[in-house]
Structure formats: structure tokens, C-alpha cells
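Only one protein chain is missing; all other protein chains are in place.
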Amino acid sequence: MRSDGIVTAPLNDTRAEVGELPDIGRREAGGWAVPTAAVLVLALLPLVLSPYAQDVVVRIAIYAVFALSLELLVGATGLVSLGHAAFLGIGAYAAVMGSGESGASLFFLVPIALAIAAAYALCVGLLSLRTRGVYFIMVTLAFAQMAYFVFHDTKVGGGSDGIFLYVKPVMQIAGTTVLDLANRAHFYYAVLVVLAATYAFIALLLGSRFGHALAGIRVNEQRMRAAGFSTTPYKLAAFVIAGALAGLAGLLLAVKDGGVNPELLSWHTSGEVLLMIILGGIGSLRGAVIGAIAFTLLKEACQSEALLGPLASHWQLTLGLVIIGFVAALPRGLIGLVERVRQVGAPRG
Amino acid sequence: MADASPTASTAATGTPLLSARGLGRRFGGLAAVDDVSIDLAVGQIHAVIGTNGAGKSTLVNMLSGELAPSAGSVHFAGHDVTRWPQPRRARAGLGRSYQRTTLFPEFSLAENCRLAAQAGAPRPWRFWERASADRAGLATALRVLAEAGLAADAERVAGTLSHGGKRQLEIAMCLATAPQALLLDEPLAGMGAEETGRMLALLTTLKATHAILLVEHDMDAVFKVADRVTVMVNGQVIASDVPERIRTDRAVQIAYLGDEAPTLAAGAAALLPEGAGPALGRPGGRPR
Partner (left out) sequence: MDLATFLVQCLNAVQYGLLLFLVASGLTLIFGIMGVINLAHGSFYMLGAYLAFALSPIFGDQFALRLVAGVVLAAAFGYVLEWAFFSFLYQRDHLQQVLLTYALILVFEELRSLAVGNDVHGVPVPPWLSGSFRLGGLMEYPWYRVFASVACLVVAFALYAVVNRTRLGMMIRAGASNRDMVRGLGVDIRRLYRIVFAGGVALAALAGMIAAPLSSVYPGMGSSVLIVCFVVVVIGGIGSITGALVASLLVGFVDTFGKVFFAEWSGVGVYLLMAVVLVWRPEGLMKRAV
């Protein structure tokens, strides 16, 4: 483990595929088979799950999109942002405000949510990327807090109560409603498609020249600059793409919850999404998804009276202690655990 | 692009490829570098030597673009690059290696070099193209690895190389961007005799087609390969000449050996065989 905590290939692994990266972007176990299988399973779940359980799956899937967007920033590029919730919230507010009183088309809302989140990401990125390390963490937190105050205090949003989403968005082609997000099944599959598309897009991005450049910046920015890369535009691009994708997750969340409130931009949300990716394992797209699942379930468990009885009302304490134990003991997250088990199992040639 | 034709080696007498005039850098009240001028020409290895704290690293950082000078100018390949940031200078053909090995330890040797070469043809917006399918980049990578003598290890993870191997990789990565000039900051640091020999042979080969600045502490090596030696003390240049004259330069001797230097040098010369001279930096000198 390097001192900056970035997952590295174990050094007894002396061969690496020429042209491939040893960690993120690399072909993880099973290649595309595992994610494809997962998508198929998810697609079939509504046949067996209750509506309540489907809701839980949808919520986790939306957080997985959110976590994947942050993974691009933290895991791939090495930029630790503590203000990612701002883009989630902006996407959500854009969706709700864009829907007005009579609803709107997805053809309008999706680009709007992406564009406004990307625009704020561009402004924040230009300023934050003038700093590094701890400063960067603090500045991203501060700009998220600024957005929080705009929505919480001013009349831009509905103040601390948030705004209600009156009509859920639809997609109409040639007059017929093809997709109505108020329909539970439509919404489920829409979220699934977004999750799969986000995963595929980021995976593609990471295997490209751009993605390899991001990896180089993460591992050794000085060498990248010495070779002739202007690293700031790359970092900014990653920041904006991550922000836009978070905005998309925000739109979905607003539709799911039937509204938006400023707490979505709180730094607790930013902290939680960071926890998701470290829980799952930094440096792995699957880790981001697994982390979203694990964290949501963990939080539910800590708040569950059935499980913990009277301790449930003090769930922050349990959650806090579990997180401390986890981060301290398993810095490479759940994916790291899986890797270790695989290494123990498979003989080294 | 480096010109491999025979006339390149005579460019040493023409306009220098890299030229710094009056470079200075202050940190608070301290002048780390004061009024330093230096030239690099293709076909030459120009060594910069000096005691610790002489300002050599600061000088290199100003030449590479990582540190802005407080005074002076830098010209490279016909451009005034004084205000250019490092990546821009690198793209124009100015390569640099670091005193502390600066690689991508997790990647394979080939990927290290391919990524460095990518800087020349970034094309970042083509996100559907796999980096692993970058044939031109991979070809460049394998070529520079061969030049550095590392072709057999192309698929090894860089972190598993020996120290000497890593220093060689560092040079290979510099070459991947097809530079015309190389700024080498103590490339021999921590190397054993055999590895040093290999590196010096590599540098001598490269010299024909590149302009090389070599910052080094290893005096034997410097006097073996350098065509020109500049000596820095306390941020200033006290001598800049061909190696033979530097060896006997009184100011240089005083800087390294103290005020007794000329007496010591004369005494040592009397004891040593004809034609020998004290090698600077080594107490007692060594016969050549």
C-alpha cells in the first residue's frame, strides 16, 4: 500500500500486460462477464422482489451511480473531493425546478441536470485545482457548503423545506409516452440502464488514453508534467465529468423521492459517498458499486431496532465505530479483501 | 526532432540549443542562484558540478520550467521559454530526469514509456480508443527501452527493478518524448561500478544526437564523459571550461579543497606519475 493509500498491484505480481494498468482500468476478475451477469440479475429481480425491496434496490443503484462518479475523481485521478454532494444536489434541484408544476420531458431535464451540474463543477474545479492535497479537500468542502447555503437560505430553492416534485418526468416520442418515471417498473429499468451505462462509460474512459493519463497523474503528476502533459486540463475534465454524472444521479434521486431538499448537499452526504468508495475499495469500479450496497445496508443495520434493539436510536455511534474499525483494518476495502482471498487461493506461478 | 546526420555533432560550434543568461533565484533573503549563464549544444555533454547547496538543483529546475527565475532568461530552440511552464518546454523538446527516481512504479516498463510518449500525441477526446491499442506508442516504448538496455524487461512492473534499472528506465522515459535536449539530475546516484559504466556508455551514445546537461557528484564519471564543465559555488559560477583546464583551475581547487589547495595539488602532482592530476572531490587524488 503506498503512502497515499492508492491501491497498487501487489509487487509479487511481476508481470503486467503490456499497455494495461495493474489496477483501475485493468481487466478485473472475469472481465465483462461479472458486471453483465449482475445487470441481468438486477433486470430479473422485479419478478421476485416485493415493491418495497425494489425501492431499496433502486435507491442503492442511484447511490452506486453517485459513487461511480466519485470513483472517477478519487480512485482514478487521485483527487479527494469532500464536496461531491453539491453536484448531486444541483442535479436534483435542476430536475425539480425544471419540472415546474406540470412536469417535463426527460429530453429536457437530463441535459439540463447534466449541464448545470457540469457548469458548477467547471467553476469549482477551476478554483479548487489551484490547490493541492489537504487544501483541495477543504476547498471542495467549502464550495459544496456554499451551494448548500444558496439552496437552504435563499429563495432560489424552496428554503430549508426544499421543493416538491409535482409531476414525474416522461419521455415522449412522436406524441406517445414511451417512458413514464411515475411508473414503478419504468423507473426501475431506467435507473438500471443509467447504472449500466455509467459503469460502461467510465470503464471505457479509464481504458482510453485519457484514462491512462489520469492514472499517470494520480501515480506521479511530476513525471507527467516532465513528459509534456499539461495536467490541469485533464484533472479539470475528470472533475467536470464526475460532477455531471453526480448531477444525473441527483436527477434520479429527486424523481425517486418526489422532491428535493437542501440536506442533499450537506457535507454528511459528501462524507458518506467517500465512505462508500473506501468501503468497497478505492481503485475499482466494482468496488464503488459494492461500497454503495455495503454502506446502505450497514447504515440500515445500525438503525434497525430489530437487529440492535435500544442501540438503534444511537446509530451514529455504532456506524462511527464500525467505520473506524473498517478503515483502520481494511484500508483496501471489500474488493481488497476479495483480492487477498483470491491470491491465497490461487498458486503463484 | 533530433537530427542524426553527421553535421549535428559539429553544431557544438554553432548556436546553442539551450541557452540561459543571468539566471537568478531568491528565496526570501537567500540567493540560491545568482547570475548564472549556461549553454547546451547538440553533440556535447555539459556537466555542472559543485558542493552541496551550490544551487545546482535550483538551476536545473529553472531550466526545466519547474521554478520561475527571479532574474534572467532561458532560450530553447529559438524560443524565449522563460515564462513557459514545464509541460510546454517538454513538448518543445526539453526532457528531464530527476535525482529521486520519478516513475510510475505500478505500471509495466512498456506502459511507463508508452505513457510518456503519449504526451507527444495525447488525443484525449477519443475515449473509445484503447490505450493498449496504441501501436505507435508501444513501438516507441519498446524502441527507447532497447536504447536503454531494458528491452528484455518490457513487461515487468517497474517497481520490481533494481535501483540501477530504475535509473535506466528514467532515461528511457525521457527519450520516449523524443527530446532534443536532456537535463539529467544525478543519473548515477546510488549506482555501482558496472551500472555506472553502462549508463556512461548510454550517455556517450546519446550525446551525438542530443544536447545534454549533466549534474553529478561522481567526479570520475564527469571527467570521463563531459565536454565542458561548469563549477558552481554558493549559487554562482566560478569556472566554466573544458575538463582539463577545470582540473587545474585554482579557484575550483580552493572551493573544493580549501586554501591549502594549490600547495596540496602541487605536492600531490609531485608524488604522482607524469600526466596525472588530482581528481577534484576525492581527497588525496587518484592516478589516471
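Every chain is named by a letter (A and B) in the order it is written, and numbering of its residues begins at 1.
In this text, contacts are C-beta pairs under 8 Å (C-beta built on N, C-alpha and C of every residue); 3 or more make two chains touch, one makes a residue touch a chain.
Computed from a prediction, not measured in an experiment: that's the story for all the values here.
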| item | value |
| --- | --- |
| Chains still shown that are in contact with the chain withheld from the display | A |
| Which of A:Leu42, A:Ile163 or A:Leu274 contacts the chain that the document leaves out | A:Leu274 |
| Of A:Ile62, A:Ile90, A:Leu109 or A:Ile137, the one touching the omitted chain in the full complex | A:Ile137 |
| Residue in contact with the excluded chain [from A:Leu42, A:Ala61, A:Val80 or A:Ala249] | A:Val80 |
| Missing-chain contacts mapped onto chain A | 3-6, 74, 80, 82, 127-128, 130-131, 133-135, 137-139, 141-143, 145-146, 149-150, 152-155, 267, 271, 274-275, 278, 282, 314, 316-317, 319-321, 323-324, 327-328, 331 |
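The working rule: only the chains that are shown with their structure count from here on.
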| item | value |
| --- | --- |
| Chain A contact footprint on chain B (complex, rising order) | 64, 66, 85-88, 90-91, 95-96, 98, 102-108, 110-111, 114-116, 118-120, 122-134, 138, 154-157, 159-160, 173-174, 176-177 |
| Residue ranges of chain A touching chain B (in the complex, touch as defined) | 8-9, 11, 13-23, 204-205, 207-213, 215-216, 219-220, 222-231, 234, 237 |
